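Report on the structure given below.
Other chains of the complex are left out, but the ones given are in their true place.
Letters A, B and C name the chains as they come in the text, with residue numbers starting at 1 for each one.
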Amino acid sequence: MAEYRLPVRVYIEDTDAGGIVYYVNYLKFMERARTEWFRDRGHEKPALFGDDLMFVVHSVSIDYRRPARLDDCLVATARVTRAARTYFVMEQTVVRDDELLCSAEVKVACVTRGQMKPAAIPAAVLEAARS
Amino acid sequence: MAEYRLPVRVYIEDTDAGGIVYYVNYLKFMERARTEWFRDRGHEKPALFGDDLMFVVHSVSIDYRRPARLDDCLVATARVTRAARTYFVMEQTVVRDDELLCSAEVKVACVTRGQMKPAAIPAAVLEAARS
Amino acid sequence: MAEYRLPVRVYIEDTDAGGIVYYVNYLKFMERARTEWFRDRGHEKPALFGDDLMFVVHSVSIDYRRPARLDDCLVATARVTRAARTYFVMEQTVVRDDELLCSAEVKVACVTRGQMKPAAIPAAVLEAARS
C-alpha cells in the first residue's frame, strides 16, 4: 500500500533543553501524517468519525536514530501494513532529506466513543485504509 | 481573598531549545494552580463541571520577567481579584523562591458546554471563588 | 507593515477534553506565524539567531472570542506594529474563514543567550521587521 508523506517544520514548541526535538513530539508528527493520509482518502474527520466511533492508539513501538533540530524541515510518513476488521497497523517514519530520524509501528483500533469497546471499522474507511 | 500556592517541578517536557521553560508552558502551570485552588475548595471537577457548564479562559495578559530552567522547583500562585455573575478574574504568578518569574491576569468565564454561551456560575462555585 | 498569513490545521494534539482547541495552543499557532513571517524575510533561523542572541517573548495579551475545533483549517496572522532597537511588537490573530477566533499583542525582545540581557536587534533583522 502507498506511502503518504507530510512535510513538517520544527518550531521552538517542538524542542527541549537538550537542543533537539523532544522525543515525545515525533509521535505528534506521525499522527499528523496518519490524519492527513486519511483525509487524503476522502475522510474529512479522521480522528473522531461518525457520532459513535473513534480511533484510539492501541500500541506504539518507536526507535530513535538521530535527532532533529529547530528549523529543520522534516517529512513524516505513513503506510498501512495491515488492515483488519477492528484495527489497522501502520509503519511510520520521520526523515530529514534521505536520513532516517525515527521509525515506528503504530496499531490503531476502532472503538465506540462511550464505552470504548472494540468496533468494526466502517467499510468505506477500511477500504480507504487498504488502498 | 486568599492566595493559593502550588509547587511545580520543571521537567524536560516544559523546556525548549533556548535552554529555558517554553514561555507558553507557564500558562499550564498557572492553570494547574487554578484547578487545585478550586479543588481545595471542594470542587472535584473544576474544569468541566456539571453536565452543562464549563469554564473557558476569556483573556490572558502575561508578563515574563526571568526564565525558569530544567529541574527548577517553582510555585504557581492563584488569587481571585474579582468574582462576577458569569466570570471571575485571577491574579497569578510563577515564582522561584522569592523571585518573580512571570505574572498574569486571567479572566475565566462560565459558558454552556454546547453553545458556549455565557452562563451564571453556580452559587456554590461562586461562593468558593469569593472565599 | 504587511500582514503575514500562515495556514494551520487543527490536530487532535491541539484539542482538550472540552472538545475545542486548548486555549494555550493558540500561542503556538501564533508563534509559528511569527517564525514563518521571519523566514519569509530571509531569516532561516528566526528563534535562535547568531551564536549570541535570541528572541524571547516579553509579554502577551490575548483575547479569546470563539473556539476552534478538531480538523478546522485556520489561519494565524502576524503583523509588526512597532519595531524598536531591542524589541518589536506584533498584532496577531487566529481566524477561521472570516471569523476572528482570537487576537493578541505580543512583545518580543532580543536578548543575549547567556545572561539574557536586552540587546540591540541586528540591523538586517530590524530592517526585515520593519518591511
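In this section, contacts are C-beta pairs under 8 Å (C-beta built on N, C-alpha and C of every residue); 3 or more make two chains touch, one makes a residue touch a chain.
All values derive from a computational prediction rather than experimental measurement.
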With 3 chains shown in place, count up the copies in the whole assembly for me. 4
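Heads up, the rule we're going with is that only the chains that are shown with their structure count from here on.
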Kindly work out which chain lies most centrally, taking the average of its C-alpha atoms as its position. C
Let me spell it out: compute each chain's centre from its C-alpha atoms, then which one is farthest from subunit A's centre? B
Since subunit A and subunit C are copies that touch, just let me know if over half of their interface numbering is common to both, same, or not, different. same
Roughly how far is subunit B from subunit C, going centre to centre by Cα mean, in whole Å? 23
Based only on mean CA positions, could you tell me how far subunit A sits from subunit B in angstrom? 32
Between subunit A and subunit C, centroid-to-centroid distance (C-alpha), Å: 27
Could you say which residues in subunit B touch two or more other chains, in rising order? 17-18, 20, 24
Where on subunit C is subunit B touching in the complex? 17-18, 23-24, 27-28, 31, 47-48, 54, 56-64, 66-67, 113, 116
Of all residues in subunit C, which touch subunit A in the complex? 9, 11-13, 28, 31-32, 35-36, 44-48, 70-71
So in the complex, which bits of subunit B are touching subunit A? 12-13, 15-20, 22, 24, 69-70
